[in-house]
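Every protein chain except one is present and positioned as in the full complex.
Moving on to subunit A:
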Amino acid sequence: MRHIISILMENEPGALSRVVGLFSQRNFNIETLNVAPTEDPSLSRLTVTTIGDDRVIEQITKHLNKLIDVVKLVDLTEGNHIERELMLVKVKALGAARDEVKRTVDIFRAQIVDVTPSLYTVQITGDASKLDAFLQAMSPVGILEVARTGVSGIARGDKVLSL
């Protein structure tokens, strides 16, 4: 099963490489990864999506918790949560396709953030499957470049990941 694990870790040099190193060292898989500082400059929040059965996920969270730089973590998929990813895509927009692209962008509630005579740059946010669906819809027109941030997420309701 796919899991989204969010980690608060020390904003220290080398902390990220310990987390990433752990995944490769122990043969755990990383689907997406994103990381940035939080409102507390001493902490970074890292979100990783990974795939594994319960035993593997238990090992992943236990080993992550063992890293000295990891302060706290949560497996968001254990409860209700909001999952978002941002993607920037350059698609061909020539002739009749130009209108078609615009319509699809609207249907997906995406935005065109840059234009040239031959292409649109589209920004879209949503969960990973929405982004996948948009790419699928665009593929007949011609996708020129894709930049995805990787999944970020947060629990629904009162639950808070903080110190």
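Assume a contact is a pair of C-beta atoms (placed from the backbone, for glycine too) under 8 Å apart; a residue touches a chain by one contact, two chains touch by 3 or more; residues count from 1.
FYI, contacts and distances are computed from a predicted model.
Visitor: For the chain that's not shown, choose its UniProt protein name out of "Protocatechuate 3,4-dioxygenase subunit beta", "Acetolactate synthase", "ABC-type quaternary amine transporter" or "Fe-S cluster assembly protein SufD".
Guide: "Acetolactate synthase"
Visitor: If the hidden chain were put back, which of A:Gln25, A:Asn80, A:Ser129 or A:Ser162 would touch it?
Guide: A:Gln25
Visitor: Can you tell me which of A:Val35, A:Val48 or A:Met138 touches the chain that was removed from the display?
Guide: A:Val35
Visitor: Provide the residue numbers of subunit A that touch the chain removed from this figure.
Guide: Touch with the absent chain occurs at residues 9-14, 16-18, 21, 25, 35-37, 44, 55, 58-59, 62-63, 65-66, 68-72, 163.
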